[in-house]
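Everything on this sheet refers to the single structure shown next.
Only one protein chain is missing from this complex, and each of the others stays in its spot.
Showing chain A:
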Amino acid sequence: MAGIEVTALHKRYPDGTVAVDHVDLSIGDGELFVMLGPSGCGKTTTLRAIAGLERQTTGDIRIGNTLVNDLPPAERDIAMVFQFYALYPHLRTRDNLAFPLRAEGLPKAEVRERVDEAARLMRLGPLLDRRPHRLSGGEQQRVALARALVRRPRAFLMDEPLTNLDAELRADMRTEIKHLQGELGTTMVYVTHDQVEAMSLGHRIAILNKGRVEQIGTPLEVYERPASLFCAAFIGSPPMNLIEVEVADGKLRSKSGLVLTPPPSLPRDRCLVAGVRPEALEVTEPGAERSVPARVVSAEWLGDEIIYVVDHGGQRDVRVRMPPTVRFAADAPVGLRHTGGPPPVYDASTEELVA
């Protein structure tokens, strides 16, 4: 087991595309580290560089204390699970699992022992004599995970391993992966574009955009205080409301007059944007205390909650998360008020967190 250090990683393809601009990561030993971002943000390229499947243009990668820049993938002692499971189609499950061990040249008895152990861990018993095309998607992914396990590598690299599974199975496998990682305590780098996966799995999350790291933090930090407007808009469903605000007599006030709890020490004379989570707002009867007049544009009734889209005279409509007991009709005149603590505030031009 080992931590992974990525320093000033830069990857430029021969055709001139810059896939990774500048990435620094410090992944702890035994950590489940998630790289999250939209497609084309460089997360998969970074992972492939760690695996040794792509050679970075500049920058260093260390696994444990070893500088692995010039090592081929096989000598980095890592295992990778792919979105498309990449089980060898001509081999039975048993042989698929044994394959990397035989490639290492382990004695037969040990190969069998390790395969049995991995099969027990992933509950593959009845599938051992089948070929990949006779396995379902979920089963194939369990075999792929088991194939990564048998190696007992220093780190697991996961490249969107659950994307091809259906929703229910994905939730199950998520739990399974998290449990497995906790049990084995092996460092895991997990790439996904699914924020739910990232939030539920990661000890820490790195949010990548356009080949750069926008933020690294625990799921809670990332949710509570997104480091940039990009992160603010990316994390959360429905996303954060980005409201243009100005500082006036110690208060944070939007154009519509909505008053927000001000964070301490705000820079003045700058265009500011506050990031307000849908649950930090409240739809009230019109004219309620501290509320501004607003109008319900639409309501999404989700069973356990209602998402109201509300027009409060600002540039953009805001989304408000309300319990299902509070009902307002579409187009009804209502009040809107802020109930949460101080929201993160961003500079509108640099898009970075200022308070």
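A few comments on the model shown:
Keep this in mind: contacts are C-beta pairs under 8 Å (C-beta built on N, C-alpha and C of every residue); 3 or more make two chains touch, one makes a residue touch a chain; residues count from 1.
Operating definition for what follows: contacts and distances are computed from a predicted model.
Of the candidates "Biotin carboxyl carrier protein", "Carbohydrate ABC transporter permease", "Peptidoglycan glycosyltransferase MrdB" or "3-hydroxyacyl-CoA dehydrogenase, FabG4", the chain left out of this view carries the UniProt protein name "Carbohydrate ABC transporter permease". When the omitted chain is restored, the residue from A:A51, A:L135, A:L242 or A:V310 that touches it is A:A51.
One of A:A74, A:A248 or A:C271 touches the chain omitted from the figure, and that residue is A:A74. The chain not shown here is touched by just one of A:P14, A:G250, A:G303 or A:P323, and that residue is A:P14. Think of the hidden chain as still there; on chain A it touches residues 13-15, 48, 51-53, 72-74, 78-80, 82-86, 88-90, 99-100, 103-104.
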